[in-house]
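Missing here is one protein chain; the remaining ones are kept as they sit in the complex.
So, chain A:
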Amino acid sequence: MSEQLKVPTMAEYMAEGKHPEVLFWVGCAGSFDDRAKKITKAFVRILNKANVEFAVLGTEESCTGDPAKRSGNEFLFQMQAVTNIEVMNAYEIKKIVTACPHCFNTIKNEYPGLGGNYEVVHHTQFLKGLLDDGRLTIEGGQFKGKRITFHDPCYLGRANNVYEAPRELIRKLDAELVEMKSCKSRGLCCGAGGAQMFKDAEKGDKEINIERTEQALETKPEIIAAGCPFCNTMMTDGVKGKDKEGDVEVMDIAELIANAQDL
């Protein structure tokens, strides 16, 4: 692939003595997970298209500490947090956008108490802002009339009360937004939160992602939209588990927008 993505780093901005309007916090999944990297790139394509002056930390970024904190390792969490805050404060970061609700929640809510005060937005909120400001226009294109259901990430929805931004973006695609029986504040977890992503589930009679995928499939969607790389993995596995990978796609909101624009 020879696509040209413009991904400047904070260090490069610094060298030029400039400040970007926003820091794109890529996150571990967005940097290393093969599926999530596609989301990262889709988001960057949109940022490039809308001429957003953004930067990434690149190799200076490190895990926010979320999985450590949720596992009970407060010490490791705070070490990570303080290190990241030191880097970001040195760059005088004011605004951060991230495509990971876990990074979003941690930086937004748990970093201020440790000296990291930034305006933090989820990428769906940021994209909605670009639309509202007229910096980005989208038309339904290939998604017009498609049945799309949105799976609320716990750390975006219940944890931070962001329910509408992703839904508005789906509506902007002229798609048919269909809700699952448990949605918004009653949305069922995909099973990855609280560091469950990194371990096998305890003994039970079902996997959580299968339960959630069944709820999603009940809406007879063509696409299951997600706003979190971990939810994406869990739902993709769930769809495979139900032998539906030929019929139903799991896509991040950023990918929907980028694809609609043929980016």
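One rule holds for everything that comes next: contacts are C-beta pairs under 8 Å (C-beta built on N, C-alpha and C of every residue); 3 or more make two chains touch, one makes a residue touch a chain; residues count from 1.
Everything that follows uses one rule, which is that contacts and distances are computed from a predicted model.
For the chain of the complex excluded from view, the name given in UniProt is "4Fe-4S dicluster domain-containing protein" [choices: "hydrogenase (acceptor)", "Peptide/nickel transport system permease protein", "Peptidoglycan glycosyltransferase MrdB" or "4Fe-4S dicluster domain-containing protein"]. Among the residues A:Ser62, A:Asn117 or A:Asn259, only A:Ser62 touches the chain that is left out of the figure.
Contact with the undisplayed chain is limited, among A:Cys183, A:Ile208, A:Ile223 or A:Ala260, to A:Ile208.
Touch with the chain that is not drawn comes from one residue among A:Pro166, A:Gly193, A:Pro221 or A:Gly238, which is A:Gly193. Hidden from this view is one chain, which touches chain A at 1, 5, 7, 9, 26, 28, 30-33, 37, 40-41, 44, 56, 58-59, 61-63, 65, 67-76, 78-80, 82-83, 86, 105, 108-110, 113-114, 154-155, 158-161, 185-186, 188-189, 191-208, 210-212.
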